[in-house]
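A single protein chain has been omitted; all remaining protein chains appear in their positions.
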Amino acid sequence: MLTEHEIEFRVRYHEADAMGFVHHANYFKFFEMGRIELLRANGGDYARMEREGLFVVVVKAECRFQKPARFDDVLRLRTRVARITEAKIEHEYELFRGSERLALGRVTLAVVNRQGEVQAVPDWLKLLPAADPDGAASAGRGSGR
Amino acid sequence: MLTEHEIEFRVRYHEADAMGFVHHANYFKFFEMGRIELLRANGGDYARMEREGLFVVVVKAECRFQKPARFDDVLRLRTRVARITEAKIEHEYELFRGSERLALGRVTLAVVNRQGEVQAVPDWLKLLPAADPDGAASAGRGSGR
Amino acid sequence: MLTEHEIEFRVRYHEADAMGFVHHANYFKFFEMGRIELLRANGGDYARMEREGLFVVVVKAECRFQKPARFDDVLRLRTRVARITEAKIEHEYELFRGSERLALGRVTLAVVNRQGEVQAVPDWLKLLPAADPDGAASAGRGSGR
Partner (left out) sequence: MLTEHEIEFRVRYHEADAMGFVHHANYFKFFEMGRIELLRANGGDYARMEREGLFVVVVKAECRFQKPARFDDVLRLRTRVARITEAKIEHEYELFRGSERLALGRVTLAVVNRQGEVQAVPDWLKLLPAADPDGAASAGRGSGR
């Protein structure tokens, strides 16, 4: 099971703001793409998960913005499972342009049902390093499409 | 019953793009605010309408962009019922900065149920000039809040 | 020279609204991706064009929404040059999920300088069928990345 995954994508025109930089709120949308693709790379399907009545909600999000990204930049986002408990999943994110790191994020998730009640994290969502027979270092790379 | 309504709002920082102008896609979000506030000014409540299982979907949208809007501009949006049939509602939108008109839009809506099946437009949604005992010219002005 | 181009992309989570459908304003962001990639497929570079002081502004945009797109759908967007004059460029867009057409758009652009003054459309931007020695039907397909 993969505990790390990378996607690559190009910054869209509307994602930059009047300063010409990607607006900081958009980084959290990139991180969301990253964790959805990490799930997919492990055989999961977040859209189906919602149809079946389980929803992932963000309980905490943070990001350090180190260098600005710009329109048309090709970015590479590395998503890594940082910690999983019975109630929460925490991912770390590193955003790169080439070898240059632009941002560093961390987002904590909880799982709720349709009524918004907190649920235990399902076992199949626990992409824990410990659960990985091949070792924690296994990593994938995909396209996000 | 009001067939015309105005709201005023200030352009947010993230709504401008790298050119410094409000990104064209955002005008359609402004128009959506306008029709929701026109409904509210008539005693309607779009959030409740969705909870009760009726959804308004956009079937056609168009806009002519005449002059650019910028971050921090205070804009005034006039929403007018243009046409209502059994199946569709059509609004016209005029966006102003002061007395200067920046854009002219037209959006056609249909009503669907939870299954996405097209429904007849409910009578209470038909804010028709003809249904207005006080004449077609009645107009309101509000804050969009 | 290509007068038609296709890109494929996956709908992001935040692009769907409370109805579960892609919000109608987002289709215009997809169309923008389409024309930027058509330009790139022809050797152009919109980011460089802006750095050199030429900006493309939208003067008219319209879309017919035929079927809803949803989160995680893989969509295919076909962008086609419809008409080019001295002052304007017009593209047509068709958005598909598999073989099903979801939306049909048309966006008219003008070129301005840093001062916002309208410029003649540069020759190299005129991806006109007539200017294509290999015939008007030439089309490309790419990834939008």
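Letters A, B and C mark the chains as written, and numbering starts fresh at 1 in each.
Heads up, the rule we're going with is that a residue touches a chain if its C-beta (ideal position, glycine included) is under 8 Å from a C-beta of that chain, and two chains touch if they have at least 3 such contacts.
It should be emphasised that the depicted structure is a prediction, and the values quoted were computed from it without experimental measurement.
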Listed in rising order, the subunit C residues that touch the chain left out are 13-14, 16-20, 23, 25, 71
Omitted-chain footprint on subunit B covers residues 8-10, 12-14, 29, 32-33, 36, 45-47, 70-72, 74, 143-145
Had the left-out chain been drawn, it would touch subunit A at residues 18-19, 21, 24-26, 28-29, 32, 50, 55, 57-65, 68, 116
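In the analysis below, only the chains that are shown with their structure count from here on.
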Most remote chain w.r.t. Subunit A, using mean C-alpha positions, is B
Rounded to the nearest Å, the gap between Cα centres of subunit A and subunit C is 28
Taking each chain's centre as the mean of its CA atoms, subunit A sits from subunit B at a distance in Å of 35
Note: subunit C sits from subunit B at a C-alpha centroid distance in Å of 26
Where subunit B touches two or more other chains simultaneously, the residues are 18-19, 23, 25
